[in-house]
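One structure is given here, and the rest of the page talks about it.
The complex is shown incomplete by one protein chain, all other protein chains being positioned as in the whole.
After this line comes chain A, so read on.
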Amino acid sequence: MKCPEQLIDYMHEYLDDEITEEHEKILREHLQSCTDCQEYFRELNKAIALVQSTSHIHAPDDFTSKVMAGLPKEKKRTGVQRWFRSHPLLTAASLFLALMAGSILTTWNEDHQFSVSKQPNLIVENDTVIVPEGEVVKGDVVVRNGKVKIEGEVQGNVTVINGEKYMASAGNVTGEITEVNEVFEWIWYHIKKTVKNTANLFDHDEKEQSFQ
């Protein structure tokens, strides 16, 4: 081929979509008169077309599952912590159910008798607990399977489980009054308690682990 060498450069510029108008004009004019260069240009285009004609192939069906199986295992701590952070209540609930439900439900079933927290100035008549008028009861009062009559003052929370509560007009409770009448409410009451405890437990855990 006795053609100027730049012509091949122009062909590549053309194929890269980067040819100037001037070069394109020179290339076109030359191709009209030179069969060698025509053939050369045809061969280049043919090679590209053949490479582009190779059919698109797909990854095997189990590709993604194989990749996922090959990933390094998540660090346990990160996994547990993330799960705990995004589902604090569920975490507590499942911990509670797994570890404690058995024993508490047993208590629930067996312990259908009357019980009350021990404070010296509480009066107990049959299944009724009385906070006497003019008396101040310090600390939380918990009554199970019985009634509570509040005529005096309770400096703390009052919890009535499967029972009833009578509040006299003079009665006063500084904390929260909670009535639990169903077994599920009873469980729920414990779950909420467990949430607070697990939250503390996990915070504590994390601090300890960060020193490792």
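Assume contacts are C-beta pairs under 8 Å (C-beta built on N, C-alpha and C of every residue); 3 or more make two chains touch, one makes a residue touch a chain; residues count from 1.
The rule is simple: contacts and distances are computed from a predicted model.
Visitor: Unshown chain, UniProt name, "Phosphate transport system permease protein", "Heme ABC transporter ATP-binding protein", "RNA polymerase sigma factor" or "Cytochrome P450"?
Guide: Hidden chain, UniProt protein name: "RNA polymerase sigma factor".
Visitor: Write down which of A:Thr54, A:Asn126 or A:Ser169 is the residue touching the left-out chain.
Guide: Here the residue in touch with the unshown chain is A:Thr54.
Visitor: By the contact criterion defined above, which parts of chain A meet the unshown chain? Give residue numbers in ascending order.
Guide: Against the left-out chain, chain A lists 9, 12, 15-16, 40, 43-44, 46-48, 50-60, 63-64, 66-68, 70-72, 74, 78-79, 82.
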